Each structure stands twice: as C-alpha cells, then as structure tokens.
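Only a single protein chain was left out; the remaining protein chains are all shown in position.
This part shows chain A:
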Amino acid sequence: MLMASEIVEDCASHDPLLDIDSSDSSSAVRSDEYLELQFRVFRLTFLLTFFSVGLSGFFWGIQVSASLLFGALSGILYFRLLARGIGKLGTTSKMVGKVQLLVPVVLVLTSSRFPQLDLIPALLGFLLYKPALIIQFLSMP
C-alpha cells in the first residue's frame, strides 16, 4: 500500500502541471534549443568569414580583406543583437528592439569616413550572415 506522500510524489512526476521542477527544466531545454540555433548560425558565419577573408586577401589584397572582416564582424554583432531582441520578446519586452539597425548605419558611416576601408567589401562582409542563415534554414528538419 502506497503512502500519501508517495502518491503525491508519483503524480507530480507524471503531471507537468504539478511538477514545478520539470517546468523549470523544460523551460531551460527550450532556451537551450534557441541558443543552440544561434551558435550554429554563428559557427557557420565565422567559417564563411574565415574562408572569404582568406580568399579576398589572396586575390584582392589586405585592404579588401580588412573591410570584409570589419563588415563580417558587424554582421555578427547585428545578428547577436537581433537574436537578443527576439529572445526577450514575450518575456521582458512586448516588441523586438530596433537597436540592431544602428549597426549597418555605423558600418556605412565608418566605411565612408575612413580611407582604409572600402564600402562594397564591408557591405558584402556584413551580408555574410545570410548564407549561414540560408544553410541553417535548409538544414532545419
């Protein structure tokens, strides 16, 4: 014969509504899934950046390569800010922030002000996160 505490414990282990710990852990799993997606995109973007910076440095020189690297890092920062805004949506914020749009503005202004940077490679580098997104989107089940 089961004791009352054992019955309650048994119910709590099967009913997610009664199980506070399991709700916390499933929430952690859900945010882990989101973090994992971000890390996959970041990994792919860094990989693409590495290859494209190397190839552009080999074919077009160090200035184009530096501009591409600057743009790619800006793109990663933009994507990080966007991911943070979406992560806050529905929990601490009711809308997705627009702070990330400042990143391309600063990128274009910096590229047009400094003669060491080229505008077109910087913009192309900024868009390097898009192939990573497309690959990630296609590889999603």
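In this section, contacts are C-beta pairs under 8 Å (C-beta built on N, C-alpha and C of every residue); 3 or more make two chains touch, one makes a residue touch a chain; residues count from 1.
Rule of thumb we're sticking to: contacts and distances are computed from a predicted model.
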item	value
Chain not displayed: protein name in its UniProt record ("Solute-binding protein family 5 domain-containing protein", "ATP synthase subunit c", "ABC-2 family transporter protein" or "Oligopeptide transport system permease protein OppC")	"ATP synthase subunit c"
Interface residues of chain A (partner: the chain not displayed)	26-27, 29-34, 37-38, 79, 82-83, 86-87, 89-90, 95-96, 100-101, 104-105, 108-109, 111-112, 119, 123, 127, 129-130, 133, 136-137, 140
